[in-house]
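Everything below concerns the one structure shown next.
Missing here: one protein chain of the complex. Every other protein chain is in place.
Up next is chain A:
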Amino acid sequence: MAAEEGQVVSVHTVDAWNEQLQKGNDTKKLMVVDFTASWCGPCRFIAPFLSELAKKLPNVIFVKIDVDELKSVAQDWAVEAMPTFMFLKEGKIVDKVVGARKEELQQTVAKHVATASA
């Protein structure tokens, strides 16, 4: 588990996804889920920035989901545009950023990290 800290964890199966969700629930940590696609140029644009954020914030769980690989999850969460970042706390969506928007992403993470530690 510790090895995953500071990294963006790619989940490839529904089981692995449920495991991450459970982990988010148990630890009550902020979870940032990046819905991405291999063919999405904007996703490749934001990927290095997301990795940097993950490195700086080991207390936030960063998860990456390929919308083609886990179609059912993307559908359940009504993801239509890529990248979509869902912010979860204890399994509930607390915020959403649609698009590769560095400043908004950073600010939204900061906002929820602040409330989590308050």
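As a working rule, contacts are C-beta pairs under 8 Å (C-beta built on N, C-alpha and C of every residue); 3 or more make two chains touch, one makes a residue touch a chain; residues count from 1.
By our rule, contacts and distances are computed from a predicted model.
Enquirer: Pick, from "S-adenosylmethionine decarboxylase proenzyme", "EKC/KEOPS complex subunit BUD32", "tRNA (adenine(58)-N(1))-methyltransferase catalytic subunit TRM61" or "Cyclin-dependent kinase 4", the protein name that UniProt gives for the chain of this complex that is not shown.
Expert: Going by UniProt, the chain not displayed is called "S-adenosylmethionine decarboxylase proenzyme".
Enquirer: Suppose we count only contacts with the excluded chain; which residues of chain A make the list?
Expert: So the residues of chain A touching the missing chain come out as 37, 39-46, 80-83, 98-104, 107.
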